[in-house]
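With one protein chain held back, the other chains of the complex are shown just where they sit.
Coming up: subunit A.
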Amino acid sequence: MRLVILDDYDLASEWAAKYIRNRIIQFKPTADRYFTLGLPTGELKSCPITPLGCYRKLIEYHKNGDLSFKYVKTFNMDEYVGLPRDHPESYHSYMWNNFFKHIDIEPQNTHILDGNTSDLQAECEAFERKITAAGGIELFVGGIGPDGHIAFNEPGSSLVSRTRVKTLAKDTIVANARFFGNDLSKVPTMTLTVGVGTVMDAREVMILITGAHKAFALYKAIEEGVNHMWTVSAFQQHPQTIFVCDEDATLELRVKTVKYFKGLMHVHNQLVEPMLSMKDYMD
């Protein structure tokens, strides 16, 4: 595992975005060989904000002409069941407004689970097949919840789970109510989510964790054992994982752990410096 610690949220978002940018450009994606990227969706309302800063930096790199998503395929982690696709709180809307509409990705290369089909199980299985057909995921980016979950794999989820339907915990539904006019009856109660196993199959995993409210989860994820109560801990058994966090997220870690990884920052920074640009490869 690499634990990359930046001073604050903005720097952590930027580091993560630079990493994604360099990975895509180094890969030199073409029409015959797409770069497959797994993406975290909208803020789970119980853990707001995290991927937004990273998306904003990626959009900036695109607008500067340094990064193109033309040969990138994306797979999002989750989506609500039963929420109309154009509802402002759906993850489709989130991805469109915060990412897709600002970049040059082609619509047929984006994949988000459809929570409005009649056969949800079939939709989940089809999603797994699409990932396989695309050649597997090169880099899966995700965040974690305060309870250590990845995507909607809440505590107790199998560490070898695949894409499936999950019922939301009461706390999550109540936390989400404010985005649905405080009307509990309008809040979705189920989601479709990739499984822990699905993310584990990716060739590389990057987890973004910022904020003091995630600190305990980070501690459980990397300093304690692999445990289905803290599903992110599964990545201890993945050969290529990076955790990108800010100072606040490290508050529950041992000083020894933090010092060790901070001491490695000069090595970690070689992954993002020099920053590559599509312009260098365009001619």
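The working rule: contacts are C-beta pairs under 8 Å (C-beta built on N, C-alpha and C of every residue); 3 or more make two chains touch, one makes a residue touch a chain; residues count from 1.
Basically, contacts and distances are computed from a predicted model.
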Missing subunit (named according to UniProt) among the choices "Nuclear cap binding protein subunit 1", "N-acetylglucosamine-6-phosphate deacetylase", "1-aminocyclopropane-1-carboxylate synthase" or "Sesquipedalian": "N-acetylglucosamine-6-phosphate deacetylase"
Hidden partner chain, touching residue among A:D8, A:E106, A:D171 or A:E224: A:E106
Residue, one of A:H92, A:K166 or A:K220, that touches the chain absent here: A:H92
Contacts of subunit A with the absent chain, listed as residue ranges: 85-86, 92-93, 96-97, 100-101, 106-108, 110, 112
